[in-house]
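Encoded as structure tokens, the structure appears first; notes follow it.
Here the complex is missing a single protein chain, while all its other protein chains stay put.
Naming follows writing order (A, B and C), and every chain is counted from residue 1.
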Amino acid sequence: MTNGWIDIKNTDMMLIMGGNPAENHPCGFKWAIEAKIHRNAKTIVVDPRLTRTAANADQYVQIRAGSDIAFLGGVIRYAIENNRIAKDYLVNYTNASFIIKDGFKLPEDGLYSGFDAEKKTYDKKTWNYEEGGDLTGKPVTASPAGKPAPPPAPGAPPPPALLPGKVAYDLSLQHPRCVFQLLKQQYSRYTPEIVERITGISQDQFLKAADLFTSIRKDGDMKKVATIIYAVGWTQHSFGTQIIRTAAMLQLLMGNVGRAGGGVNALRGHSNIQGATDMAGIFDILPGYLKMPNPADTDLAAFLKRTTPTPSKPDPWESFNYWSNTSKFTVSLLKAFYGAAATKENDFAFNYLPKIDRNYSWVNLWNDMYEGKVKGLFAFGMNGVMIGPDSNKNIDALKKADWLAVCEIYPDETSEFWRAPGITADDQKKINTTVYRLPGAGFAEKDGTFVNSARWLQWKNVAVPPPGQARLDQEILATIFLKVRDLYKKDGGKFPDPIVNTSWAYTTPYNPSLPEVAKEINGKALADLTDPKTNVTIKAGQQLPGFAWLKDDGTTLSGNWLYCGSWTEAGAMMQRRGTEDPSGLGIYPNWGWSWPANRRVLYNRASCDIDGKPWDPSRRQVWWDEAKQSWVGNDVPDFKVDSAPKDHMGPFIMNPEGIGRLFVPLGPMNDGPFPEFYEPIESPIANILHPNQSSNPVVKKYKTDMDKYAPVGGDYNIICTTYRLTEHYHYWTKNNPMNVELVPEPFVEVPFELAERMSIKGGEKIKVSSIRATYIAKAMVTRRIRPMKIDGKETFQIGIPIHWGFRGIAEDEGKTAKTLTNQLTPTVIDPNAYTPEFKGFLVKIEKV
Amino acid sequence: MASGAIESFDNKARREFESLGRTRVYRGELLRHPVYTRVLHWTVALFFFLALFTGFGIYLPWLFRWFTPFFGGGPLSRQMHPWFGLGFVFFFGLQVLNWLAPMLWTAADTKWMRNVHKIVSNEEKMDPPETGFFNAGQKVQFWEIVGGCIVFIITGAILWGGAKYFGGTAVAVSYVLHDISALIMLGGIFIHIYQSTFGEPGTFQAMIRGAVSEAWAWTFHPAWYKQVTGRDPVQACEEARRKMEGRR
Amino acid sequence: MEFSRRTFIKGTVLGGAGFSALGFDLTPLHAQTQGLKISRASETRSTCPYCAVSCGIIIYTLGDKAKNAIPQVVHVEGDPDHPINRGTLCPKGSSLEQDILNERRLLKPQVRRPGGTDWEDISWDQAYDELAHWVKKTRDATFVEQDAQGRTVNRCEGIAFTGGCTDTNEFNYLAVKSMRSLGVCYLENQARV
Partner (left out) sequence: MADRKTLQADQISGHSGASPGLGMQRDLEVCKLIDTTTCIGCKACEVACVEWNDMPFQPTTFDNTYQTMPKTNWNFWNLIKFNEHQNADGTIQWLMRKDQCMHCADPGCLHACPADGAIVKYANGIVDFNQENCIGCEYCVSGCPFDIPRFNPMTKKVYKCTLCSDRVGQGLEPACIKACPTGCLKFGSKEDMSFIANERANQLRENFGFQNAGVYDPQSVGGTHVIYVLHDATDPERYGGLPKNPTIPWSYTVWKWLFKPVLGTFALFGFLGVLAHYVTSGPRMAQPEPPTKEETHG
């Protein structure tokens, strides 16, 4: 979330789409209700189903699963056409005025410039800003030829394109190649009529929703704020990142980012997946969103050169470019990992880190295990069989592994994959996987930090000891690691250096105390440090007060620069329980600790106009204090505090441009600098914008015998979406008798009209089949999902909650055997975030 | 046809019970109630009182809560009450079959009722000569109990099933009817017990031993006396009076 | 399942007979409902482990934390001080007592051997030792020190680690630190999906 849970109460307008907060985040949704009651805020819910969130909305719009970009693109078009955009914000805080290189092509045919059809990737060199100066009011000329690139050395790959230091721009936004004009052109195709054909939303309904949402920016008035709230209904698509980008662009266009009650708010679904992302529990990053080294990073310098951006902006403007500190963050991390073994001489043990050059993400992990490459798996509280996609493929993958170690608190499907329903005793004898099931500790038995969706770090305390022989997870992990280390010390082996040298200097190494680990994550000084400006000194061994103190010479260590400041000499900031909120904006600066630097709303500089005055004086977050020559406020300014407004430093300090990106140049996005509507991999129709490029061009299908995808126009013509219920939590509460009482059995939500046509009655069992598997559950016949007209053709959607498998209270009673929803889902992933497409695949249904 | 079946059932029951028990009739006595009738009567009485006392615990717990521990507390009283009631109705039903003929209303009963104040006030020492095996007062009570049982069965079933099956209104109405019926029956029982003990001495043994004195018979049920002995009750009474005075 | 729970307190007729004016009275002296079940329980502040709203919760445990008392959860309720949930909880958070006190919890380490059709008990030490050997064996067999172009890559490609959604920051840090030291590339988490 750019903002926070409580901050939602400050909004005037909510677009809730791709998320169902009333069901999945009820206690956070209270702040949406507060906004309704205290600000008369309006809610628009766009969802394939009339959910419990939609039941509370002022307008509910039923959309076809997976057509979100078409809807949002249509709203962007509507906002521009009706002048419901924040002109000043757009010009000064976004790259709307930046000129894009000549040769860049919009995807009228479904492809941007630079597509390599064979590799299914883009050469992104035209996706870049043009170098130059102020072109405002100047006649349009062709791109200056520029220096011809030196011919690449034979055999070596061409050097990567870089952002220009000085960007050409047109503050009047009239230049045909300026971002704003390209954006306008891109979404001019998303007319209400096209939106209706793609999404199934009538033009009437669409225009009503677009009008309501953009009404807060009528005639460019900046007082009101709208927020966009989403969750995995957006991420779990083969174009998920681009949906979120579309939303971000809409919010930038309307000037809603950085402001109280605004922002683009991802509601994370689990207690600490925000923390797990920050801490780099995923393959492609290191803690604090540092990039993973790749094989071309032959040494630390090469790595830092590649991963440290340089400012790229209109010449008169400033850019903080916070990532210019990458070297400090990286070296401090290496010092935390490898301690004394990380020295300047050995590049701070940079080579201890694995260098990756391909995708090791979730679906690939299981695919590669299925192909026999991954031999051993640790699953610490992660039920991979249930999560899928294509649970049966994951079960078969585990059959090919040598060993599996599961640390869990309940018997789960992953640890019992070898006796999943359908696997006979004879089959089991042929499965050679050794499975260890280790009883871990429940949440109430462990301390430690969770990071919530609003980036708050909060410490929790131990209430009870683990039951039986169960042990703390950190004890289990540390013991295994230290035993491996002992083996390498004793017997040697392949490259034992990182294992032997990893810093593990905890007081009780086999069961590290988590406060000790938390202090290491925050970081400490390894030598006396003095800030030349303030003359403040931090002694060697002391905790660091913030990441501004980090050094790249090996005199600091920090396990995660983002969390630097969370456990200082003053104590554990994440344990604070201050309940004061002087501004009334719900900031609670003394409760817990929020990264970065205890800021509660990101990019809050953008809550002020170009002169540093809040857009809305009644919601003052930060502002420029002329007397103090400093940014001050109720929140911690997310900015260089002494940068005066006249310097025109951009508020989006993590971007090298300093501004918000309507157009994403070069690297970050793999499938286009603007979002374009693509059909899901399994779709009932071909893309009406460009039938020859129906789905996302850079998305690759998997090729094992298990990976099947339903074609357009086949038997599978009902759109299926998957989701959670408020009464259950993933695959956990099926062990909880209370939750099982609330919703005892799996079911399939079926539109009344479809049920009637197939003479299915509520409560009767139906069989849902995708091209991969079948799933049997009772039908919930409802009018809350209506038939839709997609490109004029009647189309049905159904929905299946994900909560049941083959181990649980109901499952063990034999009521519901093998009801893993993710048996049905396809193995296909978003090309940017690598999230599987769990929503919007094709099925057919029949009576059992 | 049906009445024939009832008759044969009753006869069979009477025969069977006669072999189980015994009725001694001494000289100067008449057989009033055979074993079967007596067993039925006391079974009915037992269930009546069980139902009554459990019912009290439901009707006015603040007054009659002290009954309920005998039945295991209020809720158990409540649970058992309908079963007791069923027992009462069932055995009374058998009694109805047993007594149907003698309980039929006759012209003599109407006449008796017209005279009832004289009997109550003890003005008439002897019942009218037409008074048969049962007098009209007994018949009124009998039929009241029959009516009461019908009310109990219907309202009791509704109360037993509860609002879940019959709806709140039905239960609310049944509750009142059930109570009223019980109160009327209770009033009758007071009179019944009084009459059969203190009110008309000599009656009680009719239900204990089954036999009554001839004097009792010619006094209270003259027509029945005449029917079983063939003698005129008034003459018999006068004879006895003379004998008694002569002895003095 | 129906009555597996502890005695339904309110339905329990407590013993003790008093005497009323009219006779026996089995009325318990006072209603059980009138006591507050958490009035003497210990309070522990924690965070709900389900979604990322991060509701503050109070775990009420039996006993006053005296040495001889093993704490047992008697109730879980929202923490009214917490700025986000302000004491409220959703149906999952409200049922956390049953998550802590759950008869389905795993209580001992187990192993399923190759070709096995059931679990076997195993001691912790044995499990640790076997796993350490597996890790070393797999790592040594699959480790890639240099790629095809001769560049140092130091990858352990045969082992994967998947972390769950309720792992704490500190645990995740230890996991990243230890797994990256082994050279693990397949390091993934619920955060991805």
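Here, a contact is a pair of C-beta atoms (placed from the backbone, for glycine too) under 8 Å apart; a residue touches a chain by one contact, two chains touch by 3 or more.
Note that the structure is a prediction, hence the values are computed from the model and not measured.
Undergrad: Identify the visible chains that the left-out chain touches across the whole complex.
TA: It touches the following shown chains in the full complex: A, B, C.
Undergrad: Based on the whole complex, identify which of A:339, A:467 or A:737 touches the chain you can't see.
TA: Missing-chain contact among the listed residues: A:737.
Undergrad: Could you tell which one of C:97, C:140 or C:170 touches the chain left off the display?
TA: Answering carefully, the residue with contact to the hidden chain is C:97.
Undergrad: Among the options A:335, A:778 or A:803, which residue touches the chain absent from this view?
TA: Of the listed residues, the one touching the omitted chain is A:778.
Undergrad: Could you list which residues of chain C touch the chain missing from the display?
TA: 1-6, 8-14, 27-28, 30-31, 33-37, 39, 75-78, 80, 85, 87-91, 93-95, 97
Undergrad: When the complex is taken as a whole, what residues of chain B touch the one chain not shown?
TA: Touch with the absent chain occurs at residues 57-62, 65, 68, 74-79, 119-122, 125-126, 159, 162-164, 167-173, 175-176, 179-180, 183, 186-187, 190-191, 194, 198-202, 213, 215-216, 218-220, 237, 240-241, 244.
Undergrad: Which parts of chain A are in contact with the chain that was left out?
TA: 22-23, 26-27, 29-30, 33-34, 36-37, 40, 50, 52-56, 58, 60, 726-727, 737-738, 740-745, 747, 762-763, 778-784
The working rule: only the chains that are shown with their structure count from here on.
Undergrad: If you average the CA atoms of chain A and of chain C, how far apart do the two points sit, in angstrom?
TA: Result: the chain centres lie 26 Å from each other.
Undergrad: Can you check how far apart chain A and chain B are, centre to centre, with Cα atoms defining each centre and the answer in Å?
TA: 87
Undergrad: Over in the complex, which chain C residues touch chain A? Could you list them?
TA: Those residues of chain C that touch chain A are 1, 4, 44-56, 59, 61, 70-73, 78, 81-86, 88-96, 98-100, 102, 104-117, 119, 122, 124, 127-136, 138-143, 145, 147, 149, 151-193.
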